[in-house]
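Some chains omitted; the rest stay in position.
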Amino acid sequence: MFIRFISTGGTIDKIYFDELSEFEVGDSQVQHILAEALAEFEFDIVPLLHKDSLDMTDDDRRMLHDYIVGDDVDRYVITHGTDTMQETAEALRDLENKTIVLTGALSPARFRTTDAVFNVGMAVATAQVAKPGVYIAMSGQVFEAGTVRKNRSDNRFEKI
Amino acid sequence: MFIRFISTGGTIDKIYFDELSEFEVGDSQVQHILAEALAEFEFDIVPLLHKDSLDMTDDDRRMLHDYIVGDDVDRYVITHGTDTMQETAEALRDLENKTIVLTGALSPARFRTTDAVFNVGMAVATAQVAKPGVYIAMSGQVFEAGTVRKNRSDNRFEKI
Amino acid sequence: MFIRFISTGGTIDKIYFDELSEFEVGDSQVQHILAEALAEFEFDIVPLLHKDSLDMTDDDRRMLHDYIVGDDVDRYVITHGTDTMQETAEALRDLENKTIVLTGALSPARFRTTDAVFNVGMAVATAQVAKPGVYIAMSGQVFEAGTVRKNRSDNRFEKI
């Protein structure tokens, strides 16, 4: 079983330097999360983008789409900013014979309290057991692409 | 979507008092894990047993089996000690039309570094997306009951 | 033994909402830190300011100074942003018969990895055992006011 992780930026990877600095997107936290999880499967991590999801463009989504089309892997976990996760999921829906799970975090993985670890756990399981398709794993739930939105005022993902 | 969590004890729920005390099984950590995960689905937690899994008997497994048979729920996550998790999974294999996922932890959920959060994340996703059956979610992987063993010397779960 | 904590803002109390939000100063983390420390002494927390220390003005320092002059307490721990902590310490140096310790954090207390807890521990001990005066507790060290600067490039406090 092999999973390819693609990191694109977003809150999950945010880091903080000090008062003069902004809160910035850092390296993928997936490796640390899998190490702490005592995970024992084959994987790699491809850092494709490094953006807040509000800054993600159609070109970025096309690039991601084309990357996966041309790539010889069956299972993907894509870490992504939460604000446009559903748009990116939609942009990947035509991909066939691949199980693609988007996840991220509402608070950074480097925080003492974060949803990142649980979310990546959900995504890793979904990539293994779900039938091919595009999914979003957030708010304790696994949604199919096209059936979910982020409710910003309540800070959660929910079924449309 | 409703998930019933059944806690049976094991390392995941271990607590430590002080030098005169042993390390003991405490209350289920599932509620804290789901709160930190910002999970937004319906669930409850049934504390059925409170044991190290090495102390679990055939009677305990029969009781757990009968509880689920007589219970009107489709999705279960059972937290369980790791040493005999596969035996309990086997004992539940004849149950039909239910998605049952056993998980636990190699280090306690109260530790600063623990696999518990990730594992419960995997189990919650598996309970939602897998077809009915009995599964073990450990070591970053989702195994079907009967295909997995704990490798004690390497401290991990692996396919038989 | 009574310690009055005065919170003024700074990295120690920073919180993060989500991608649309900035990293903002939240409520004082001192209460959580003392609870986790199992601290058993009398204290209160006075939230006097709520600023990055780079935004702190001479008026702010005068207000803090006058607050302490008119206040009937012997021991203070002031949580403060790190960038101008030494200026504020200087501004308080003429205060007599009081033990005043400034501390803060180079990474937020809400982070999984933070110097905040250790620093508040140093400050609480210094407020108890040091002779009256103004101190800065950072980088594992207790400095007297006027003998210390923040080395921004190395991200640490050091003796002048």
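To keep things simple, chains are lettered A, B and C as they appear, and every chain counts its residues starting from 1.
Note that contacts are C-beta pairs under 8 Å (C-beta built on N, C-alpha and C of every residue); 3 or more make two chains touch, one makes a residue touch a chain.
Source: prediction; values computed, not measured.
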item	value
Homomeric assembly size (copies in this file), of which only 3 appear in place	4
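Everything that follows uses one rule, which is that only the chains that are shown with their structure count from here on.
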item	value
Angular offset of subunit A relative to subunit C [C-alpha, multiple of 5 degrees]	180
Distance from subunit B to subunit A - Cα centre to Cα centre, in angstrom	25
Rounded Å distance between subunit A and subunit C, as computed from the means of their C-alpha atoms	37
Centroid distance [mean C-alpha coordinates] between subunit C and subunit B, Å	44
Overlap residues in subunit A, where contacts from two or more other chains coincide	106, 113-114, 155
Subunit C residues within the subunit A interface of the complex	10-11, 14, 16, 18-20, 22-23, 52-54, 81-83, 106-108, 110-114, 152, 155
Subunit A residues within the subunit B interface of the complex	1, 33-34, 36-41, 106, 113-115, 117-126, 128-130, 135, 137, 139-142, 155-158
